[in-house]
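Of the protein chains in this complex, one is absent; all others appear in place.
Now for chain A:
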Amino acid sequence: MTIGARIPRVEDARFLRGEGRYVADLAMPFMVEAYVLRSPYPHAIIRSIDASEALKLEGVEAVFTAADVPADLGPIVCRIPTHGDLSPYLQHPLAQDRVRYVGEPIAVIVAKSRAICEDAAELVEIDFDPLPAITSPYRAIEPNAEPIHEAGNLAGDWGFDLGNVEEALKSAAYTVQESFSVQRHTAMPMETRGLLASYDRGRNLLEVHGATKVVHTNRNMLAGMLGMSEQDIRLVEPDVGGSFGARGEFYPEDFLIPFAAKRLCKPVRWIEDRVEHFGAINHSRDSDFVVTVAADENGIITAFDVKLVTDMGGYIRTHGDVVPSHAAACFPGPYKVRNYRINTKTVMTNKTPTGTYRAPGMFEANFARERAIDRLADKMGLERAELRRRNLIPAEMMPWHVGTESVKRPTIFDSGDYPAVFEKALAGYGWDAPFEREENGWLRGRGLCAFVEPSGLGAFEGVRLEVDQRGNVTIFSGSSNQGQGHETVLAQIVSSIIDVPVEKIAVRHGDTGIITFGGGTYASRTAVLCGEALYNASHGIRDKALKTASAKFNIPVEELELREGAVWQAGKNEPLITLGGIARILMPGNPEFLKPPSDKNIPDHDGLVVTSYIRGVPGGTWAFAVHIADVLVDPRTGETKVEKYFVACDVGRQLNPLIVEGQLIGGVAQGLGGTFLEELTYSEDGQLTTGTFADYMMPNVYNMPPVSTLVLEDVKPEGNVLGVKGVGEIGPSGVAAAIGNAIADALKSNTGLNILPFTPERVLSAVPTVTR
């Protein structure tokens, strides 16, 4: 069985040898380069654009502005359902007469080289009328605030009201109210974005390399915007240097670069530079909470009452309001709390538009809820794990309907034994083990958090599995891959069913030219959905092979088995025929079987090929996880050091423990970045002030504590055939919560630890004056 085997990845060799092919490594004959001219103003009217001088520069091919795109071209649509109508806030690929954030595309310059493009950009004259910039969502919704969009700055005002929160608050023995703030930060993959588009005018074929994540969805959007047939456009994913939710959405450039290639009938390449990336990629998080949590005298949590404000930036993009939507739908977390109320405000500001980043809305909500629960425990004088223990949803109450919905899907925690995992996590870490509270003037604290994490979302996924005449197997997958290890994991699934070694199974993905429909990769969905499609396709191949061998050798199917890449008759020590042999028989036109189909005959002549599309489970499948950390804090300087970090989770079933562990540890690293270091800050006049790696700090090797994991396979979800849950987002999701609780525990203080990131200044401000 290769499912569940801890094997190194098959895709690694090319990356290690420098043979990965990322979009910037691709080139085409007669290719020209594009540069996106972006707004230097956070908010301004564009009076005029004069590109005539730029066009005179030698080597410049074209300058496209809003005047050059078809007048009836609409904005980039939002691809998922939202709370209320967000269509007034969508972004056009090029700014029309107004810019709303620094970095908004205004023009595309195409020239022989990127350097010439940049020279030409200096020559484009734009007459701006600056308007006041709004960088605070609270300022944005004041009555006299400058409207950023005609529809106003308050894009959404919605929520849920379950049970009777008023009553619960009134009768509570304890209540705690706290405000929390999760800063704007984002995915920041090590590879910037890029595209290479080429257009064959004679055949009206457009090819775009550099797409990723949801290539079919993006292809369809592009077809609509260009007025082309979907089948005349091919989007291809090369190797991709990380996504984490932000990359691969339909960005303005995803229209602009193919558009330029089509207009010029030349290959056009655009490679984003890092500074550009900071202002152009979706930002994320940027959410504030006010949380009231109530409990009775026995430590049973009776209500959550929450207010959430999310800063959406200048436009609504393809993800709409997923971040606040997930946060609002899932706020109660793994606790059986029936009185839950939330009001959510989504607000437009003059900052880069926002979208998803790994564990969207969950990192935020987990931080606010789990910090508030620790406060409640302290107030009650109850041990912090004990308070959680008393409130976890018990196994017998599964599936648990929260009563909320996100992106029009009901929030249903499908499976799991949360209390059991919780106890195993505490034992696994040694939560109760005593520890030194002080060391050389530093204070030690221990913190934990518990949460649920969705995975396997989305309507469907599809694969096609093909075996060639030599027995080589190829998976054509509708999902995509940005480094998660799908080439290995998908091959493992097939390998375990048709018994062909993983090395003989190639995986092709992220290409609209290889499979008709594809869902793509997001929401930790590939193992769950693509895994199930592949399971079905592999069984299809198996059945087809056995049936064919049965017809050919006149042996009943029941006496045949498939192993080691061949069909065997039970009890014989020579195989009857290899899979390659079967594939040859099944080739269309094989004269041996050019007979009318009948029961006795070979089933069909369409190759040893099986296509399988599967439907998703509406609510997805949810993993339960616990994070625990020990942290040292220097009360004199506010410096912190995470000593050790621990993640426990039940994932149903692991496909490859090495990859599961890698996802968890890598995810923790990103969570630590968001907890301590990373922040996209804006000056009051709307300029991004952390726009390089010198100001936007990401974890390096010194920032990483040892991370250990406890991955359980206790309860298999029933919604998918492999019994798996996605693991991509469990790593980051609880980090800020566990660390915040650990620092608070070290300092025996809570003030100041509700605002991320935990800079030394903030931590210092949390130190009680007696300690200082």
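Heads up, the rule we're going with is that a residue touches a chain if its C-beta (ideal position, glycine included) is under 8 Å from a C-beta of that chain, and two chains touch if they have at least 3 such contacts; residues count from 1.
To be clear about the criterion, contacts and distances are computed from a predicted model.
Note on the omitted subunit: UniProt lists it as "(2Fe-2S)-binding protein", one of the names in "RNA polymerase, sigma-24 subunit, ECF subfamily protein", "(2Fe-2S)-binding protein", "Nitrite reductase small subunit NirD" or "Protein kinase domain-containing protein".
Which of A:274, A:379, A:437 or A:470 touches the hidden chain is settled by the complete complex: it is A:274. Across A:668, A:688, A:715 or A:730, the residue that sits in touch with the chain not pictured is A:668.
Only one of A:159, A:210, A:241 or A:717 touches the absent chain when the whole complex is considered: A:241.
Summary of contacts with the chain left out: across A:18, A:227 or A:381, the touching residue is A:18.
Between the chain not shown and the residues A:55, A:154, A:407 or A:658, the one that touches is A:658.
Within chain A, the residues in touch with the undisplayed chain are 8-9, 11-22, 24-25, 115, 188-192, 239-242, 244, 273-274, 482-485, 658-659, 661-662, 665-670, 692-694, 698-702, 704, 706-707.
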